[in-house]
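My structure is below; once you've seen it, I'll send some questions.
Shown here: the complex without one of its protein chains, the others still in place.
Let's look at chain A:
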Amino acid sequence: MNAPYPVRPASVWAEARAGVRDMAPVMVAAVPIGLLFGTLCRAKGLAPAEVMLMSSLVFAGGAEFAAIGLWTTPAPIAALVFSTLLINARHVLMGVSLRPKMRAFRGWRLYAAFYFLTDESWALAERRALTQPISATYWFVMAALLPIAWVGSTVTGSILGPLLGDPKQLGADFAFTALFIGLVAAFWRGRVTAWTIAASGAASALVEVTAGAPWHVAAGATAGIAAAYFAADPDPADGKDAA
């Protein structure tokens, strides 16, 4: 890499090794999820080439799972973009927090670096920033390893998925719902989240039954976010958490 910022030659390998070491367990965990995602894509009629495009260009697991849950043919672009925007809005806060710790990145390299921003790369970088600066070598090795595992496993899943038989017979049509319930648990913050889930679920189910898909997502999301706003403590007790 042609880095204009100072990188001590002796430390480049150590930085790269640290990146591999930190991301390796995340890659292992991503593979089965990616296989599942590819299988679900294929069940919705997406070709392996389309799965490859989505996984490498969008490269945001939560939003991709939501998108494939909403997917119909032809693709409902407005609903997909809205859902993607809402789910990925958390990236904004992650970027706000990480930006001051990535002063080594200048110009277009900063914008290239943030292409690889994910929950996982963000968390690993924040952890590393506690003890040392985030070098370009560390970030690009660590953060760019994940798409290799993600694209590889999702495309493999989309190719091998049909060999597994009828998804409903295997209960695999429920895998989504179960996976999302598991993901929701990762965002659990107690009482406020309970109100969020209750409002989101009620509004979503009601709108799906009355108005039909895909409006249930917007309705549920809006109701859940509003519920969180009103359920939360109005005092800015924890202001420094914003960064």
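Keep this in mind: a contact is a pair of C-beta atoms (placed from the backbone, for glycine too) under 8 Å apart; a residue touches a chain by one contact, two chains touch by 3 or more; residues count from 1.
To be clear about the criterion, contacts and distances are computed from a predicted model.
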item	value
Options "Carbon-monoxide dehydrogenase large subunit", "Zinc transport system ATP-binding protein", "AzlD domain-containing protein" or "Acyltransferase family protein": UniProt name of the undisplayed chain	"AzlD domain-containing protein"
Contact footprint on chain A, counting only the chain that is left out	29, 32-33, 36, 46-50, 53-54, 57-60, 62-63, 65-67, 69-70, 73-77, 80-81, 83-100, 110-111, 114-115, 117, 170-172, 174-189, 192-193, 196-197, 199-205, 208-209, 213, 216-221, 223-239, 241-243
